[in-house]
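Excluded from the complex is one protein chain; the other protein chains are retained at their positions.
Going in written order, the chains are labelled A, B, C, D, E, F and G, and every chain counts its residues from 1.
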């Protein structure tokens, strides 16, 4: 928990092997991470149960396997998002003899190594998707939130054009501590959900749609302009980010 | 109903004052509008009760008054949209002695001359607005539809972030023959309304909002991507167009 | 037509098995769809002859076949848009022994199961395309409108740069009850058609074009700004939506 | 807490003044808000200390005064955002004889009526601004969060081009329960702050900047793409929304 | 040159087999193209030497071959742009026994059938390209202009970052009757060329470039804002259009 | 016609006052314009009748008057575009005693000094406007073309939504040597005109419209994607540029 | 040059008033700026002759005067950009009795206080503008570079449509150590200049132009895509930034 390098420096001053001036000088040339400032330790405390994360898209299976095993050596949970089955095969092979085995969540396109199963969140995180095509993004949020120690519940395919489908789940929404809403096309669902509840809503625009959906831009703009005051937004298709922010809120 | 010029031409051929070749030649030089094709007459029939329309924005009061009186001379209803009180004063002064007096609708920013009061529409047109700031656009649609001989009903301030406000009006929506929905910001309301009913919904994005609303672009894109199949869209703030299209549908 | 659950609740109150307070409490926990509000029934009435619809793009053949057969079990018409021949083969195999057989419409890229052949529309729907490349979108509108019980007529390849081609069809246009116009590139055709007729025109921008066509954006913007008052617009390449809206209008 | 109308209905069934069928029928015609579903009551509980809010921009002083006094009559806190001194003067005049007097916060451009002073938030909300020009937006967040019962601390003018200014405040950041970061131009500050802490960061792009800042679009896009996982974003210049979301998180 | 149908109609009136009224009526139902208005003939005169054109991209080899042979039957020149070698093979096969054989221009990606070799243009058309990557677009303009009976000269790879390369060709530029300039990236060349000459310059933005070139948008905007008064612009990569417009100008 | 400086240099070499090496050296330091290359003289020849032009917008009346009188001193025609009446007053005052007096064209917002009245153009330039709001831009083209020595004819208010209005002018269009078409909103008119004629069409998008017209962008994109091959485009509202290009074409 | 706080800490350890552990702990709570890292001192050394800068736009005259005098108290040069004459008057009044008096540069819209007149730059900085309307931006660069101790030369009104004007200055360009090029509209000039020289070129897009110039966006995109390898770009109208970067380069 302390900074070895720093303490050693002070020891040397104490033993008068270094004058204060020399110590100041030397301090200036120490690599920053050796200073062991509180932030890092504090962070570690905060970060209990937080997964190490790999954005697998665009990496080779071997690269993913390599980073994954390296992160797994830290002892916590590990998550690789946007991962293919080929990447998972490489990770599984690399961790064949490990005590904990990674698993693949195909819809979320995630490789998950879950060792720390302690519940960190105080309430339930509800993940909502507007259509069935938004489910992969929603599942990425689900996997992320679960790996960060939360009770997660999902409500899928409750888009605004059939509002009764959403209203049927008002009970579940009312019990949520924080809600993630994934929607493509016009991205209207977060506003409706936001109006039904009094808790923070994390909106995720998805690239679902065609034509004037412009790869999620229409949904993104819609969500930025939400008339519900409790909505904030993450990047297009960023289920991971939404699950991460929701988990942090759920720990408050 | 017939084309005087055309008939005369045929008469001349019949009386052999013109050879067919000469007639063909002459036909080529006749102005098109003299041909008297069916479309024009047919149009007139269709157009009963349709107002003559002026887009007043950017015109001087005198110009508006001049065009207004000229159109009023045709005998039907006249509508000036995006009109100021100054423009109305000029129109009112110019028509001081006329049998029918124009009136000003300040919220809709419209000058209206209503002489033909025959009901043309079969059912009720319902005009919905998401927020109170969208009301001027909605009122433009109301005035247009009324002037075109329709029963019009409005439901205002029923935005999606308080969905119960909208649902309280489901009875009225269910009875509508056609619905106009005006919304700015995220423009989500037409999808919700569209999902509640089985009739055509005309969506009007409004320039209400700020920041990433981009003067109505966010709402426009949202509406183009509506997940409700019964929604079609007109230009930003185009309450007139929506009222016009709704009126045509209501005559079907 | 009634809501079984609701009536049962009232029965229990009547028989004093539940106090009103208990009933109120229980009502709060009933799933919404069990409430059997009028909208749903009313909808069903309105929806006679409306197809169940699948957006096939991005789904596996098996998924499409699975959903298709499930929807077909409801007894009405079924439509899968943006479908490939492979998807059709899977659907056809899955419905091999069914009484009604689906058929594939290759240009419209649609799988169609038509059982309800009752005419629902009052007039003729005319579907117009600017160029030959716009025909797939137009055909999607044709298939949709036919499946919804309409007389449909098409006029193809009548783009504005050869206006006489369009004018040659003025007779057909004049007889239409509602018109769908599909155009890419500059998207100008709906304005011209709109000016020729007095009925609603549904404009469909298509992604036909290159360079500054920006995948249909140029056509979309053009149509949003149509100088014809009777034009409303659906999403880029959304032939289905245009056919759907036109069908609703044709039932008015 | 209960719904009077609903209970009355059940009473009538119990007393056999209505048959269950009649009750079902009548239920269908009850206005929705009379149904008294849990959500509304639950909401009220959640909403303790939440201000009633007016978006004053574009409204006349009289309109603002009128709405303000009406909302003030509900007994809670009232907030008018984007308000001018003229609007405040009208509000102050209208509430001249009231027990609680509104005050004007000129930098935040807010009119505030604070009666409920109970602390609702669990921790400290830290509001950060990149430059001095972002302070009005940051102050809107400050005022909102204070009115919602939070301890608020601000750190201003710590933009990324002088990173040592920000780092000097690491202690304060580390103690925050939730952080709001307002930045215009390149909008980079939320990523840096997000990397320093383990709590949710609400990013507010501001319209500060010129040229390629495009009225806040550059900052908005930057924040949407933040490489820090704990960042979510609200609309350009939406200090109110950020303060509101932060307050909700601080109550978790 | 005359319209058979029209003349026949007049003949019938002359022979009194039709009354003028009947003739007017019949005229209304004649297909437009049968009317033989002057425009068409006049056009034909103007169009001497103008090729029939096919936009081959996205068509199957058989479709291209089919249209090509049909157009070739008209007797004039035929041009297929954006054509692949496969499409050419199909065309060549289909026209194996024809008197005139089509040829393939691989850089211009054009299939050309040239029978009418009469010189139509008065002066020289100079086609300029900024870089070597712009040459395919420039060659499309060359092929088009040649097929329309012009003397064409090309000057390639004279981009603005090596202005001496362009200046070395000032003699050729000064002799041109009309100039086509193809450029991608910043699209600056048309302005420089426009400033060097006193003749019309047709600018063609190309999709050459990467990153902020945005598929030709940067070049397009640059050319629209040319500070040279003699520049007009066609669509991105539209070498055909530029060659066509230049040919028309060269016939003036 | 020759370059005095250059000839003098050669004279000195001839008289052996300079060695060839010294002459080469000196040549390197000569200002470019002293080299007297053909282009400049040739240009002057080409430019007979071309006006000197001032873009008056954003300049003070005195600045415009100052530049105008300086250019007027060259002896040819002078044109100030986007000029206000105040600017004209200043110009008129400054040229009070001059032989030729400038005149103001209020609709075109142009100050014109016409001394050279020689006809330079071979045929008629027809300037077309879609709506009445496009007339100022069209008039700028008219004034420019007239000042450059052309016979100009205008056809106004013939937008595509009333195609018969345009078709009534087919005779005039057919006689044009080159056509300028000004249109805002959807910008469709150039395609229709282009299809009716066999001559070059210069399209001018105007900023007329609102909402999704985006200050002329919709019209610009529409015109860039014109399906008529004879259309090229200039900047939004650039009537001057269109008149200039048309004048050059008319001299071919 | 040293950090007092740090040294004191080491002293206390040396005197054994603090244990190393206590010192580490305390270090964690020291404000960052007290650590006295080299960067800050080093920076000061680097920054000799660099002006303190105020972005005056949007500030009141009093605010500008206040900041200006405060910065002036540091002893170096002070620059206020985007300043009005009113702001200057306030600054001048506030510094009425100071030894050095600020001056106003109206075209550059800058208030300048120059005390340190030492030449810092090694070579000449040449500032080029395409048109006369770009001169205010260019002058902002001139003022900035001069205040930072550079020899500055300007070449104005040498836009690409009259390339000979630019070429006439090739001598001056060839002698530059670094070049700033300001251009609006198509923004082509930096590419041409970049091709003529072998030194760094800083390109400044300006908001000069109209229509498709989109407030400088066209120029910005053009410059980003420059085909000259020695061009880098700053924000639209950012003459200050260009002058600043050029000054830094000139000190290398």
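Everything below uses one rule, namely that contacts are C-beta pairs under 8 Å (C-beta built on N, C-alpha and C of every residue); 3 or more make two chains touch, one makes a residue touch a chain.
If you're wondering where the values come from, they're calculated on a predicted model, not measured in any experiment.
*Asks:* Which one touches the absent chain: D:121, D:149 or D:222?
*Replies:* D:222
*Asks:* Write the list of chain D residues that the hidden chain touches.
*Replies:* Residues 130-131, 159-163, 167, 184-188, 191-192, 194-196, 209, 211-214, 217-219, 221-229 of chain D touch the chain absent from view.
*Asks:* Considering the whole complex rather than only what is displayed, give the residues of chain G touching the chain that is not shown.
*Replies:* For chain G, the residues touching the absent chain are 37-39, 42-43, 46-47, 50, 53, 122-123, 170-171, 174, 177-178, 196-200, 202, 220, 224-226, 229-236, 240-242, 244-245, 248-250, 252.
*Asks:* Under the stated touch rule, tell me which residues of chain A contact the chain that is not displayed.
*Replies:* Residues touching the hidden chain, for chain A, are 29, 31-33, 39-40, 57-58, 205, 207, 215-217, 220, 235-238.
One rule holds for everything that comes next: only the chains that are shown with their structure count from here on.
*Asks:* Return the residues of chain A touching two or more other chains; collapse runs of consecutive numbers into ranges.
*Replies:* If we look for residues of chain A contacting two or more partner chains, we find 37-38, 167, 170-171, 196, 211-213, 224-226, 229.
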